[in-house]
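Shown here: the complex without one of its protein chains, the others still in place.
Note that the chains are named A and B in the order they appear, and that numbering of residues resets to 1 at the start of each chain.
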Amino acid sequence: MLKRVHFPSSPLPYLLVAPQIIVTLVFFMWPASQALYQSLLIEDAFGLSSEFVWFENFAALADDEQYLSTFWRTAVFSSLVAFLSMSVALILAGFADRVVKGATTYRTLLIWPYAVAPVLAGALWVFMFNPTLGIFPYFLDMIGIKWNHYLNGRQAMGLVIGAAAWKQVAYNFLFYLAAMQSIPRSIIEAAAIDGAGPVRRFWTQTLPLISPTTFFLIVINVVYAFFETFGIIHVVTQGGPASSTTILVYKVFNDGFVGLDLGGSAAQSVILMVIVIVMTVVQFRYVEKKVEY
Amino acid sequence: MVENRPIMTFITHLVLVLGVAMIALPIWITLVAASHDEIRMLQAPIPMLPGTHFIDNLKQTLWGAGLSGDQTPVWRMLFNSLAMAMMISVGKIAISLISAFAIVYFKFPFRMGFFWMIFITLMLPVEVRILPTFEVVANLGMLNSYWGLSIPLIASATATFMFRQVFLTIPDEMLESARIDGAGPMRFFWDILLPLSRTNIAALFVILFIYGWNQYLWPLLITTDTDMTTIVMSIKQMLESAEQSPQWNIIMMTAFLAMLPPILVVVGMQKLFVQGLTETDK
Partner (left out) sequence: MVDIKLENLTKSYGDVEVLHHIEGDISDGEFIVIVGPSGCGKSTLLRMVAGLETVTSGEISIAGRVVNNLEPADRDIAMVFQNYALYPHMTVRENMAYGLKIRKIPKDEITRRVNEVADILEIREYLDRRPRQLSGGQRQRVAMGRAIVREPSVFLFDEPLSNLDAKLRVQMRLEIRKLQKRLGVTSIYVTHDQVEAMTLGDRLMVLNGGYVEQFGTPLELYERPASLFVAGFIGSPSMNFIPADVVDGGATLGIGVKLKTGSTASGKVTLGMRPEHMVLDKSGTIKIKVDMLEQLGANTLVHGALQGTDTSFVISLDGIQAAEIGAVLSFSAPIDALHLFDAETGIRLDG
């Protein structure tokens, strides 16, 4: 935690932490406490008066069918994004790990989508799936599928999941490949001598040995799907059609900035904060475990 | 690889090439779209092979008015994005370096209190406290400014933790030796600590530059002045205007320009990027 020897006390350390602490106080602590406070208020539509209502906003959310279904939708969305991007990454990493020469080249070719902003990923996919011009609707039409994510909620959901998962494959691939490359070669060779073929080795040796990475990636991907996919949804579907792609983060934004329901939006913020805190704690417990391991 | 059967090698490369193709498809389509003229991009099916208008489109996008009606040229947006990304990444690194330095190398009252206060920021992504943060920035008169774009995002628990970790691995004798040599705290920081953390700083910079460049919701909220538009957020407006007059060649060129800098950073500094990614997420 601290060095055995340190500099004598002086005002200097306070000056050094001051910028970070000031930014934290002004832009983190204060807004967060404001969100907490506002979540206990109901404001009229013009923002002229407000009333302290204790937990009414939360009670209202608990009764709000729409909010509950948003919760459910977010869960489905996040698990599908995590599952899709992780399984594609796992397969690619499994093969890349077998490559003796050129593994780095494949890595280079596979990791760059990490650098693409979520909103740009959304823009690329919305163009590919543009109902009139897009290349995919054109081919889908040939096999008799009418594609229009502006009207079809399921197709809209599929599109945002696809775009979100596509962007995240790079990240997962990187961590999976690193995990696989850190498995001692001798373990795999021992399994091969025991007569296990490549596929069997992957299931019985590689997969169990990289399970800590899998767990870590699940947490990271769920956090990603919860918060960072805002841009994708905003540009691809704007939560529609008929709220079919509205996830929690999008709803906080939409109710607050578009619907101007400050109390309700703040209450949702508070719930989201609780979720983030739980996820962060889970993530840290994992890191601790890994250190022991 | 344990076995050396040619058929396995072939399948391995086949799967990987397919994977690369799948991952690269969206950007290929973007590039193709950016290389045709406006008329061609209105006919379904859109082309799958590059056209000849790439340079024209590039010129029109960068220096022309971009899309009709939008007054901000794209080079200005690129500049705004660069300014924001640089301010966020340099700012984050600077304030995290000095606060980690204070926490590791000084003993002072409330040290742990400060540490936990910084830790809290890890738990509050901008998305969940967006409204009240917006109010604070508005009250401080920082809307439509580079300060407003960057400062609220520069507190960073992850970077502070990482530097703390790096400093803890530097042997105590470095400090003792420097003290005997007569170096005061700031001199030690500049002459010893900074050079020793050089690669960590570079690795973190790569990650933070991408983070800063790719900001979307925050600039969308706090910039109303079109002069302050960043390239990443401009995409949304372009897509909206595309509903009336679709200029897909220009839109896709803009998208391409928006993702080019961070992609170049990732590919060009791959080693640092991988190091930064694995370090900050631990």
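FYI, contacts are C-beta pairs under 8 Å (C-beta built on N, C-alpha and C of every residue); 3 or more make two chains touch, one makes a residue touch a chain.
The structure displayed is predicted, hence computed values, not measured ones.
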| item | value |
| --- | --- |
| Residue touching the undisplayed chain, where the options are B:22, B:120 or B:192 | B:192 |
| Touch with the omitted chain, as defined above, among B:8, B:120 or B:183 | B:183 |
| Residue touching the undisplayed chain, where the options are B:42, B:142, B:174 or B:202 | B:174 |
| Interface residues of subunit B (partner: the chain not displayed) | 171, 173-174, 176-183, 187, 191-192, 195-196, 198 |
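One rule holds in what follows: only the chains that are shown with their structure count from here on.
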| item | value |
| --- | --- |
| Whole-Å gap between the CA centroids of subunit A and subunit B | 16 |
| Touching residues on subunit B, where the partner in the complex is subunit A | 1-3, 8, 12-13, 15-16, 19-20, 23-27, 29-30, 33, 41-42, 44-46, 48, 94-96, 98-99, 101-108, 111, 114, 117-118, 120-125, 127-133, 135-137, 140, 151-152, 154-155, 160, 168, 172, 175-176, 179, 185-186, 210, 213-214, 216-217, 221, 232-233, 235-236, 239, 246, 248, 251-252, 255, 258-259, 262-263, 265-267, 270, 273-274, 277-278, 281-282 |
| Contact set on subunit A toward subunit B in their complex | 1-7, 9-10, 12-14, 16-17, 19-21, 23-32, 34-35, 38, 88, 91-92, 95-96, 98-100, 106-121, 123-128, 132-135, 138, 166, 169-171, 174-175, 178, 188-189, 192, 198, 201, 216, 220, 227, 230-231, 234-235, 249, 252-253, 256-257, 262, 265-266, 269, 272-273, 276-277, 280, 287 |
